[in-house]
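Omission of a single protein chain aside, the complex is shown with its protein chains in their original locations.
The block that comes next holds chain A.
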Amino acid sequence: METLNPQQVARLHDHLIRTCPNAALIDELLDHLACEVEHYMWIGLPFESAMDKALLEVNAGVVRELRQTYQRELGLRGSRLEKASKDDIVFEFRNKAYGAYALRQAYPQNLRNATIMTLSLCMLLMAVMHMVGHGTFSYFSSWGAVWLTGLAGITFVGFNWHLHQEGTQTLNLH
């Protein structure tokens, strides 16, 4: 029996990411399809036509049917539903790995960071303009305090952003 090489498996995975309704299902469907493609290749088809033949099964109709079955049979229930956020409900049978779920999850944090960043930059700008206008600057005046607060805000946002980046990198590694 022939086995698919990593590139061929990656192409199947690519196709599934685009059509599959459920991220938890992707690994399993990938193995299923890969087995099917290997079977077709074993009876003599080249990879391309074997893949086309196997993917005939994964059309929009089947995917829709699969999603409906899952919603009917395995929906969020009981305590899991109580704990679920709106995003969890919207994305329950959709592909969370595609990116939109992560973007929505990170939205409140991004909004907070952006607001702090804007306020901080304004404070720094005001402090600089005051310094240029008056020609003097002291950390112990009220404008010095404005400068320091702005600086602290920028540092906070930068640190937060760095932590978030590290978090997503470790997620991607898994």
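Convention: contacts are C-beta pairs under 8 Å (C-beta built on N, C-alpha and C of every residue); 3 or more make two chains touch, one makes a residue touch a chain; residues count from 1.
What we mean here is this: contacts and distances are computed from a predicted model.
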Which of the following names does UniProt give to the chain that is not shown: "Maltose/maltodextrin transport system permease protein MalG", "Luciferase", "Amino acid/polyamine/organocation transporter, APC superfamily" or "DNA-binding PadR family transcriptional regulator"? "DNA-binding PadR family transcriptional regulator"
Among the options A:62, A:89 or A:152, the absent chain makes contact with A:62
Decide which residue listed in A:30, A:51, A:123 or A:157 touches the omitted chain of the complex. A:30
Which chain A residues would touch the chain omitted from the figure, given the whole complex? 3-4, 6, 9, 25, 27-32, 34-36, 57, 61-62, 65-66, 69-70, 73-74
